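Only one protein chain is missing from this complex, and each of the others stays in its spot.
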Amino acid sequence: MATLALSNLTKAWSGKTTVHGIDLEIPDGAFVALVGPSGCGKSTTLRMIAGLEEVTAGEIRIGDRVVTHDEPRDRGVSMVFQNYALFPHMTVRDNIGFGLKMRGVAKDEIRRKVEAAAETLELTALLDRRPNALSGGQRQRVAMGRAIVREPKAFLFDEPLSNLDAQLRGQMRAELKKLHQSIGTTTLYVTHDQVEAMTLADTVVVMRDGRIEQAAPPAEIYRNPATKFVAGFVGTPRMNFSEAEIVDGPALRLDRGPVLPLPPALAARPGMTPGRRVTMGLRPEHVGAAVPGTPDGPGIVEARVELVETLGAETLVHVRLGTAPICAKLGPFAAAKEGETVRLELETSEIRLFDTETERAL
Amino acid sequence: MSTMVTEGRRSSIAPRVASYLLMAIMAVLALYPLVWMALGSLKSGGEFYTNIWGLPADPQWRNFPDAWVRGGLGIKFLNSAIVTFGTLAITLPVTSIAAYAITSMDFRGRSLAYGALLLGIMIPFGVTAIPVFSVIAQLGLLNTRLALVLVYSAQAVAFSTFLMCAFFQSLPAEIEEAARLEGCTRFSAFWRVMLPLARPGLAAQAVFVGTTAWNEYFLASLIIRDPARETIPVGLVSFTGRYATDYPALFAALTMATLPLLALYLLAQKQFVAGLTGGAVKG
Partner (left out) sequence: MTGAPALSRAARARRLRTDLTGWAFVAPALLLFLLFVIWPMGHAVWISLHRWDGLGQMAWLGLDNYRFVFGDKVFWKAMHNTFIYAFGVTVAKNLLALGLALLLNRPLRGRGFFRTASFTPVVLSFVVVGVLWSWIFDPTFGLLNAVLWALGLQGLIQGWLSDPDIALYSIMFVDVWKWTGYHTVLFLAGLQTIPSELIEAGRLEGKPRQVFRHVTLPLLMPVVAFSVLLSIVGAFVSNYDLVRVMTQGGPFHSTEVALTWITTTAFRFNNFGKADAMSVILFLIVAVLGAVQFLLMRQRGRG
């Protein structure tokens, strides 16, 4: 186990830069999730750390060793691939023990360790099968076993659960969490799935176009996204955005829409001069149905329902406020009908503002 | 709809009979010459001329040992085996490790190396026979089996590497990467993981390269002059020249020369067809 530190890590393919000088330090034993849209450079970053891609510039440190240009085998990291990359011609036992064998570990010890790992992952009954005789979930476990048995300094995961069905994914997620709690190895985990990122990680790193947008604990990422991009990327349904203008008060007027009060912390900030253009963000769960009989007031708006999605546990109601489409997350079986007008209450204290130009949070 | 079906059924009997007839003619054409060869090998010298296509009246089994001894077929089989297995022993490892490097390693000049090898696919080797002969003479390798092994291997290199590259490309790259993360050097990743996975590709190639080497005549006839080093095709042609009148013996020799490959083909048809039509069918 060791810290994993990237400084100014850069990757360019024949002139086209896809990872732009990433700085990131993962403390010993931490679990960091790397999320971002497709093609933003997550896999590339991971593969540079593993030594599978050459580094164009920058440095990778594992523990107190600089490994930037070491061969993959000399870095002491394990990787679990999306397609598991098991060796098809070896049994489960040989797959798991392969790394130990290549490192010259004695046969008895390999046997002992492989069986211990198999025990943890409930693979004991499958040890003598070949990978093609296993289910997706079992293959996933074998890949995991191959990764843990070597007691590496760090684990690298590249979307390890994305080939599993939803139910199995949930189950494996829980097991992964338990596994990390029990062995505590430093982990960098690439995923598309925000639920995975939010539930597993101590720190979530959001990447976009080869740059880190924000690195913070899950709750922080969710509550205080550093940029409009992060705000929109994390959370389902997506955060509502509306172009707006600061007006006297200071308050906020959505374009061709209602005027809303600003949360005190934002209102007190310097630079909230009337006429300034900003982007407002408000999560769907902070848009609720107004309790019948509530008098008109700040945050109470009326809007025509454009679309209703009944999901069971909640109902998503889509309306339009001014120019902006707004989604409201209401309780189960909320009685809203398309074409009718509803009264909504916005939790204005949860409003976030982003600079229209830089898209950074204010 | 229903009229169509009945129509189809009514008219499908005649074509089916015609199909079988055509296929039967084809099968007879393809196989009868071989049957005729086998039958001829059992006839006596006189019967060969008089009973052209009947069964042998009194099978002359001793034609076989006679031909074997007179043609020195034992040594020729041995030579062919040496040359064929020698060629395989060079071609398979050499081309698979080259293909591994070309598909999985990002070394400078790899497209150059690959391009150079691919040139070889375009070269019709028959045309190079006389030039190759001169080079073999220069190297002092005339009249050696080693020369045949080297030349056959060299001629197989381009196509085999091309096929192995296609094979390796069909494997997920992550398998090789996982091997290296697990502690393999490039060579051990090749040796312990990629090569075992390439077994089907290697088998197809062994068939292709092996059959070509076993059957090659042109170069062997130029390079080998000593009867004790002749391969089977060269030996058969010498036999034809020397015993031009003893047809049953000649046919016995032909039959014996044909049997090994024919038997292999019948035992492992799938591999043979796949191997010989290799890259062509693959795409």
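Should a chain be cited, it is by its letter among A and B, assigned in written order, with residues numbered from 1 in that chain.
Simple rule for what comes next: a residue touches a chain if its C-beta (ideal position, glycine included) is under 8 Å from a C-beta of that chain, and two chains touch if they have at least 3 such contacts.
Since the model is a prediction, treat every value here as computed from it, not as a measurement.
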Residue, one of B:Gly72, B:Gly120 or B:Pro172, that touches the chain absent here: B:Gly120
Absent-chain contact - pick from B:Leu42, B:Leu88, B:Ala158 or B:Ile224: B:Ala158
From B:Ile90, B:Ala198, B:Ile224 or B:Ala249, residue that would touch the chain that is not displayed: B:Ile90
Among A:Thr45, A:Thr68 or A:Gln214, residue touching the chain not depicted: A:Thr68
Chain not shown, touching residues in subunit B: 16, 19-20, 22-23, 26-27, 29-31, 33-34, 36-37, 40, 48-49, 52-53, 90, 94-95, 97-98, 100-102, 105-110, 113, 116-135, 137, 150-151, 153-155, 157-158, 161, 166, 186-187, 190, 211, 214-218, 221-222, 232-233, 236-237, 240, 247, 250-251, 254, 257-258, 261-262, 265-266, 269, 272-273, 276-277, 279-283
Residues from subunit A at the interface with the omitted partner, ascending: 54-55, 59, 66, 68-71
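Heads up, the rule we're going with is that only the chains that are shown with their structure count from here on.
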Distance between the centres, which are taken as Cα means, of subunit B and subunit A, whole angstrom: 56
Residue ranges of subunit A touching subunit B (in the complex, touch as defined): 50-52, 54, 71-73, 77-79, 81-83, 85-89, 98-99, 102-103, 146, 150
Subunit A-facing residues of subunit B, complex: 106, 172, 174-175, 177-185, 188, 193, 196-197
